[in-house]
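Data first, discussion second: the structure below is written as structure tokens.
Note that one protein chain is taken out, while the other chains of the complex remain in position.
For subunit A:
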Amino acid sequence: MPVTKSYVAKSVEAMRPSGIRKFFDLAAGMEGVISLGVGEPDFVTSWSAREAAILSLERGFTSYTANAGLLELREEIVSYIHHRFDVTYDATEEVIVTVGASQAIDLAMRAILDPGDEVVVVEPCFVSYVPMVELAGGKAVTVGTRGEEQFKLQPEALKEAITSKTKALLLCSPNNPTGAQLDKEDLKAIAAIVEEHDLIVVADEIYAELAYDIPHTSFASLDGMRERTILINGFSKGFAMTGWRLGFVCAPPELTAAMLKIHQYAMMCASTPAQYAALEALKSGMSDVEEMKKDYRRRRNYIVQSFNEIGLDCLMPGGAFYVFPSIQSTGYTSDQFAELLLKEEQVAVVPGSVFGKGGEGFVRCSYASSMEQLQEAVRRIDRFVNK
């Protein structure tokens, strides 16, 4: 019997394809493209971490680990989070090693959402947030941020978005795509509202290591917030380990137990060699992180100043490896700008519109590229903007 119907679930059919896909397809076929569209470090993982993974394979460590991950790694994560961000977790009850921060976001949403529960999502944001909320049966209520406010979530805007159905706030600092970093005072103002409305915060702090001017404040480190936070972090960005697919999530025992229920069936555990690499990265890799951070900081300064000089207004973002210049002076929409820039000058950027509310009128440029590439990209963008 021929297939006469679609087997795809309606909920999946309804999902919009990511706007990033289109630019990938456009850029992938082109020659000589300089890409500022890449959401991952240009550095490779430190040799010591790679070597630790190789050694683990040589020794035959190829079986599953505990569902929550190697205990030794969880202990190292706990000590890392404690030293760097001043929050204390219990390695046996409050940590799960995940397949990237991506899986941690999915786990968090599925663990807390009942059908119809609302999650406030702050935009512009990482493209997976809204789909993850929706796939978990929740409803994403998006709140935009604006350049005039350094793309920081405004307490008033948050209050307006909260309804009787709001269960959680999904917060990302430093942010992809804006690079915006919320400082302690910003976070405290948000924490007060979270407490008043009895919400839980899913804090995506994957860029925590990449904060250039003031140290990162973890939402969980604020008074009374540890019990209301699902803290997500990982190795992809700061440790340049994207392809290893390794992250982690920390939360109070009840929430961790709930996430672990899902994790044990859906994932079993994260990749074992990757866990050994991450263990070594935490033990000996902090100086590598510092070196990379120094480089990113200089490139950030370079590209922000250069964009402002050629007439694209650009804020100095506090963290991550993105700048989010305004392209409004060109008269193009962000989609047109990105497409024409790619066709005329072979520079790939990502239109701000794909990141949700507040993104239109801006483009995301990643400075995870060598200075040489950045210099050439600036020359081409200058030519494009001032032709």
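Points to keep in mind about this one:
We take it that a residue touches a chain if its C-beta (ideal position, glycine included) is under 8 Å from a C-beta of that chain, and two chains touch if they have at least 3 such contacts; residues count from 1.
FYI, contacts and distances are computed from a predicted model.
Hidden chain, UniProt protein name from the list "Tryptophan synthase alpha chain", "ABC transporter ATP-binding protein", "Transcriptional regulator, AsnC family" or "Polysulfide reductase, subunit C, putative": "Transcriptional regulator, AsnC family".
Considering the whole complex, the residue from A:I77, A:I105 or A:V127 that touches the absent chain is A:V127. Checked against the full complex, the candidates A:S35, A:Q181 or A:S218 give a single residue touching the omitted chain, namely A:S35. Subunit A residues in contact with the hidden partner, per the touch definition given at the top, are 18, 20, 23-24, 27-28, 33, 35, 37-40, 42, 44, 126-128, 176, 294, 298-299, 301-302, 305-306, 348, 350, 371, 375.
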